[in-house]
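The next block holds one structure in the form of structure tokens; read it before the comments.
Our next item is subunit A:
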Amino acid sequence: MRILLVEDTIDVGEAICRRFQLTGHTVDWETDGSAAADILSFTEYDLVILDVMLPGLDGFSILRALRQSKSNVPVLVLTARSEIDDRVGALDLGADDYLVKPFDFRELEARARVLLRRRTGGDATNIIVCGDVSLDRANRSVKVGKREIQLKRREMTLLEILASRPGKVFSKEELLDQLFGFEEAAGPNAIELYIGRLRKKLERAKARIVTLRGVGYQLVADDNA
Partner candidate 1 sequence: MTTHRSSLFARIVRRVAIVLMLGAASLITAAWLYARTAADEAYDRLLLGAAFQMSESLTVADGALRFVLPPSAFELLGLAQRDRIFYRVIDPAGSTLTGYADLEPKAPLSQSRNGPVFGNTEYRGAAVRTVTLSRAMTLNDGTGWSYVVVAQTVEARQALASELTTRATFLVAVMSLLALGGTALAVRYSLRPVDVLGDALRQRDPQDLTPMSADVPRELIPFMTSINHFINRLDERVKLLQRYVADSAHQIRTPLTALTAQVSLINEDNLTPDDRRHLERVRNRTAELARFTNQLLNHAMVIHRFDSSQLAAVSLNDVARKAFRTAIPITVDPDMVVSFEAAEDDPVIMGDMLSLREAIANVIDNALRHGASSRLEVRVTRDGGYGRVEVSDDGPGIPAQEWGNVTKRFYSTRSGKGASGLGFAIASEVASVLGGRIGFREKAEGQDFCVFIEVPLAAEERV
Partner candidate 2 sequence: MRLLLRSLAIFLWLLPSAAAAIEGQRAFFPSNGKETERLTIHAATDLEAMRPLIRDFQELRPGVAVDFVDYVTNDLFRQAVDACAGKSRSADILLSSSVDQLVRLANDGCAEAHTSRETSAAPAWANWRDEIFGFTFEPVVFVYDRRALPAAEVPRSHEELADLLRREPEEFRNRIGTYDIEASGVGYLLAFNDSRQAPTTYGRLLESLSRTKTVTRCCNNEVLGEIAAGNVRLAYNVLGSYAYAAAKANPDLGIVVPGDYTLVLSRGAMIPSNARKPALGKQFLDYLLSSRGRAVAREYSFFFSESGPLPAGVDGPASLMESGIARPIRIGPALLAAQDEIQRRSFIEDWKRLIEGR
């Protein structure tokens, strides 16, 4: 993936570059606002990480120009201002997420991943319902009754797989393939871990994950059972 980082603080920019490069992304780093705006006008990126306070042109202006040119590249705004208005302003101007400095680098990576995946994850817009569990694939949000449950990415994917066909039994291998693909080496224990976590998060739901020993797992709505 190709990421544009616009950050004028060398120490910070260096660290962000390094971390994203370590996970295999291509990072272009600009320290000047107007230079960044120039680059954005002719280069396609998968993610823009944008500091607000910049020499040349500030982050908001860059963002505004970007959205006016109908580009829908995900933008993550970094701000050091205490004015929380900055964040609101950023969201209003079309930023996809923001972080207030100083931030945890793992959090930055996690949020960047979410944004990158949203871009690649296609356009599933439908809502899957099983029991009182509903899964909004567009927002990637899960509701149990009225409660919104915060799920991790893989938990969400796992639930998406199970809920896509309630009652169907998925084998561990099937789930391993869909969850991790071939790029990551993960053992069957990983599936057990995620199933455990998901079960816990659906604890009071009217749907549950049933383990068929030696066969696999299925999602069952309580009112069906």
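With respect to how the candidates were assembled, all candidates are chains of the complex that A comes from, given by their letters.
Operating definition for what follows: a residue touches a chain if its C-beta (ideal position, glycine included) is under 8 Å from a C-beta of that chain, and two chains touch if they have at least 3 such contacts; residues count from 1.
Keep in mind it's a predicted model, so treat the numbers as computed, not measured.
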| item | value |
| --- | --- |
| Complex partner of subunit A (touching, any copy) among 1 or 2 | 1 |
| Residues of subunit A touching candidate 1 in the complex | 9-12, 14-16, 18-19, 53, 80-85, 88, 100-107, 110-111, 114, 144, 146-150, 152, 155, 197, 200-201, 203 |
